[in-house]
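Have a look at the structure below, then the notes.
The complex appears here without one of its protein chains, the remainder shown in place.
By written order: A, B and C. Residues from 1 in each chain.
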Amino acid sequence: MTDTTPGSLAEFLPRRRHVLAGTIAGGMAALFGAGTAAASDIVLADAKNYPVKAFAQKTEADALSALFGKTATVSPKITLDTPDIAENGAVVPVAVQTELPDVTAVAILALDNPFTLSAAYRIPAGTAAAVSTRIKLAKTTTVVAVVESGGQLYSASRSVKVTLGGCGG
Amino acid sequence: MANTILVRANADGGSTVVQALIRHPMDSGFVKDKSGKLIPPHYIEVLEFAHNGTVVLTALWGPAVSKDPFIKFSFKGGKKGDTLSISWIDNKGLKDSRTAAIM
Amino acid sequence: MKRLLILLLAALLLRPALAAERVDPAADLKAFQTYFHARFPHVPPADFVNGPYAMDAGMRAQWQQIMQFPPYQFALDHGKELFAAAFPNGHHYADCLPHGGIGIAQNYPRFDPKTGRVVTLEIALNRCRVVNGLKKLKLTTGDMDDLMAYLTDRSHGRPVAVVVPDDPRARAAYERGKEYFYARRGQLNFSCASCHMQGAGRHLRGDVLAPALGLIASFPIYRSAWGSMGTVVRRFIGCNKQVRAVPQRADSEDYRDLEYFLAYMSDGLPVAGPGARP
Partner (left out) sequence: MRAWILAGVVALAAVPAAAAVQPDAAAAIARAEAAAQEAAALRDQWTPTIAALHAAHAAAAKGDTAAARRFADRATLLAGLSIRQAREQAQLWRSAVPQ
């Protein structure tokens, strides 16, 4: 899959709040059962815009630049919940929450992973600016939560100690 | 393929809390198999949740999301019996989707 | 001839010494549980089934997050389907087990007076398959884990109630399991007890060593290090390898007896499986 929209997530965010890009071929949509059409069609459309480049960057700045086309400033209004010591680097619970207004995206980065960007979430209006997920950490690292609010990027970070890396067997 | 999507969506005082677990290897491309060969990357790229046809969350995932990934979020609205649809597609083009009723 | 007499005499002389080590599972149980309660006075007795999470607040917090949607959920759902499915001959697992298999996991392993051997619930399921003309499942991973996840879940919270009956063969099996637990083996010269009694609660690399008390009550487990489910036998094999000992066969007498001993030592604690571990 190619990265058709450089600086994609930012542009990609407001564009599709409601169902279904008309561009989806009917044949593709038909692959899915009735009733599941909504998310499955959208997922196909979004897959075309998957920000490959952003996920291949090795620094926070490069990843954010590829994903949002801008840089983040530290904000105390973001709560990043991670363990101090990961019980297993393969499964590290991470929760991000913010009181910042008009949140459109949340991204999670691990600075010492082979690739910095772990996950990015597009937050439509009406969805709470809070996500929990589980990520892999290769070694002890700083985890950064980035929030796009009112078109600006804000971040918070925490260090997570990893004794059992998430890359081994 | 057996169902790969487990979801719990609970309506609670005007908003709906969604938790989902997806069955997927999420191979990072950095792990070797028993014979010492690198297992090629295989991971979900996009996961989407829609409530009554409106997208409520788009997840863009890389290979650093854990095996059998988990996601929890909440959105305003949603009542018991409403339909939530969930779909994912991975970097090899494999995909799955399912609908669940909000409880 | 003379030598034979001496041997006989020696054997006679040795007998009282052996008799002094009478097998007394009930007394063992008390001493075993007292040992852990004394070492970890702040851990509520029933919390021992949560292993490392009873000992480390940071790990417990992560575990509680993970348990919001436990990674064994797929295994549990699949196990329920497998258990309900009919064999080609129309019979079911439920036909082979007491109470249709529901709410019985706390009673296993059991001593089988017919064969004189210890039978784990996994082995009972495999027996059921063989009786119905099917091949045995692997005792460590795969469908067996999923079945065990379901059956264990149906006993969740019930007190472990493994019995060592007053049958010399049962007592001998129990005693062999006990020996396997306490005897050192492998190039590293570790016993099960080295890590899970003396070492319990200590850190080994990133892990906190689980106490032997209650250890078995959380199986089968989804282990993050495996990225999959495993039965207690899978863990036994892993432990043996870690101390550089060649593991026993999955259905070996050693593992049956060891599981029997360990389960009996957890009598009274709530079944907490299926579980999730680092």
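Here is the rule we use: a residue touches a chain if its C-beta (ideal position, glycine included) is under 8 Å from a C-beta of that chain, and two chains touch if they have at least 3 such contacts.
Keep in mind it's a predicted model, so treat the numbers as computed, not measured.
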So there's a chain missing from this view; which of the remaining chains does it actually touch? C
Considering the whole complex, which of C:34, C:89 or C:115 touches the chain not shown? C:34
Going by the contact rule already stated, which one of C:95, C:179 or C:251 would touch the omitted chain in the full complex? C:179
Could you please point out the chain C residues that touch the chain left off the display? 21, 28, 31-32, 34-35, 178-179, 182-191, 193-194, 197, 241, 244-246, 248, 254
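As a working rule, only the chains that are shown with their structure count from here on.
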CA centroids of chain B and chain C: separation to the nearest Å works out as 34
So what's the Cα centroid distance for chain A and chain C, whole Å? 42
What is the distance, in whole Å, between the centres of chain A and chain B, each centre taken as the mean of its C-alpha atoms? 13
Could you list the positions in chain A whose residues touch two or more of the other chains? 90-92, 95, 132, 134
Of all residues in chain C, which are in touch with two or more distinct other chains? 66, 71, 227
Please name which positions on chain B make contact with chain A in the complex. 15, 26, 28, 30-32, 45-50, 53-67, 69-77, 83, 85-89, 91, 95, 97-99
Touching residues (chain side chain C, partner chain B) in the complex: 66, 68-69, 71, 73-74, 77-78, 227
Interface with chain A, chain C side, in the complex: residues 52, 58-59, 61-63, 65-66, 71, 205-207, 224-225, 227, 278
